[in-house]
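Here the complex is missing a single protein chain, while all its other protein chains stay put.
Chain naming follows the written order as A, B and C, and within any one chain the residues start at number 1.
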Amino acid sequence: MQLRIDLHATAFEPLACLEQWQRQLAVQGHNGSAAESLFIGRVRPAAADGALLVALELEHYPGMTERQLRQLATACCRRHGASSCLVQHRIGRVLPGEAIVLVAIGADRRGPAQRCCQELLEALKHEAPFWKREWRADGSSAWLTGNTPL
Amino acid sequence: MQLRIDLHATAFEPLACLEQWQRQLAVQGHNGSAAESLFIGRVRPAAADGALLVALELEHYPGMTERQLRQLATACCRRHGASSCLVQHRIGRVLPGEAIVLVAIGADRRGPAQRCCQELLEALKHEAPFWKREWRADGSSAWLTGNTPL
Amino acid sequence: MGEPSVDGIRILLFAGLREQAGWGDRHWPAPAATATTLTPRQLWQALELPGTMSSMRIAINQQFAEPDTPVHPGDELAFLPPTSGG
Partner (left out) sequence: MGEPSVDGIRILLFAGLREQAGWGDRHWPAPAATATTLTPRQLWQALELPGTMSSMRIAINQQFAEPDTPVHPGDELAFLPPTSGG
């Protein structure tokens, strides 16, 4: 199973990451999977209470985050028989419209690829040590204590 | 709702299509969706019976295919409240490893984006007038009468 | 009284059905003046198409239809073997 996980302290471009990942897989003799399911999450322009959002701050637990993402991805891909897995996640100050997360799962069939991508996304939303703080236009901020509903 | 559907008679590069789609959306004032669910399907190197596959031939019903894809996509996106939908589909002779289909759904939340992407993929697999013929290494060929299992 | 192309019914076959039948596009003469109502089921039999129609889907003017939906002069009728896209 091909696995790559990166945390980005500055803005990342999902399509550029995917191109790089595709090249990396090709170099390793792994041609395009029959089924690839992808997810890109971006920062909304509004805070949870509807106020204008200036930025989303993503705190994480250095060391544990990477380790936990690796464990979650490995377990999820094994469960679904996925053959490749790319996870890119932002940390730090993320602006509205910027990508927070990219998950790309390759598998031999569409069902496993889709299920694996969804499950891993839920896992990293709930089981990885990330914390979000919303910064509003008036200078106030608040830590989120949960995720947006599915 | 932003909708774009293309049939490609020659190989298309999913990531290049996505970049172009992203630019088109930006020009129309549609910034990146909070949630984007994508699927890329590629031709397997083996036929349904396990024989080496030389090519997959995709026949379609010109006119009806485009019309049907548009109907399916519009209905599916309306059902899930998706805000953007890109469908790219190959026709003609497709080689192993080449992309057959790309579906990209933008929505405000991950659940609707994922469900819309999955449903639309199933719809175009079962409700759009495409037919696949497998060409094997020995020169023989066979029309498929169904899709690979989900 | 109308163009011949408008009067007739265009019949299209696809994929395996087209190959078994040996043709893919045929014009069925059906003058607009004729009072008779034609259905896909009747045309399937009249054209002596191979296999059973029950395994086919039917499209009239590029919209899915039923075996007994009336087909009118000027219509495009297609018999579609099981599809497999994506």
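In this section, contacts are C-beta pairs under 8 Å (C-beta built on N, C-alpha and C of every residue); 3 or more make two chains touch, one makes a residue touch a chain.
None of these values were measured; they are calculated from a predicted model.
Colleague: Please provide the labels of all shown chains that the missing chain touches.
Modeller: A
Colleague: Which one touches the absent chain: A:A11, A:A26, A:M64 or A:A137?
Modeller: Touching the chain that is not displayed is residue A:M64.
Colleague: Of the residues A:R93, A:R109 or A:R133, which one touches the chain left out of the display?
Modeller: The one listed residue touching the chain not shown is A:R133.
Colleague: In the complete complex, the non-displayed chain touches which residues of subunit A?
Modeller: Counting over the whole complex, subunit A touches the hidden chain at residues 41, 58-59, 61, 63-64, 67-68, 89, 100-101, 121, 124-133, 143-147.
Note that in this section only the chains that are shown with their structure count from here on.
Colleague: Determine the centre-to-centre distance between subunit B and subunit C, using the mean Cα coordinates as centres, and give it in whole Å.
Modeller: That pair's centroid distance is 27 Å.
Colleague: Centroid from C-alpha atoms only, then distance subunit A to subunit C, rounded to Å. What do you get?
Modeller: 50
Colleague: Would you please write down the residue numbers of subunit B that are in contact with two or more other chains?
Modeller: Correct list: 41, 121.
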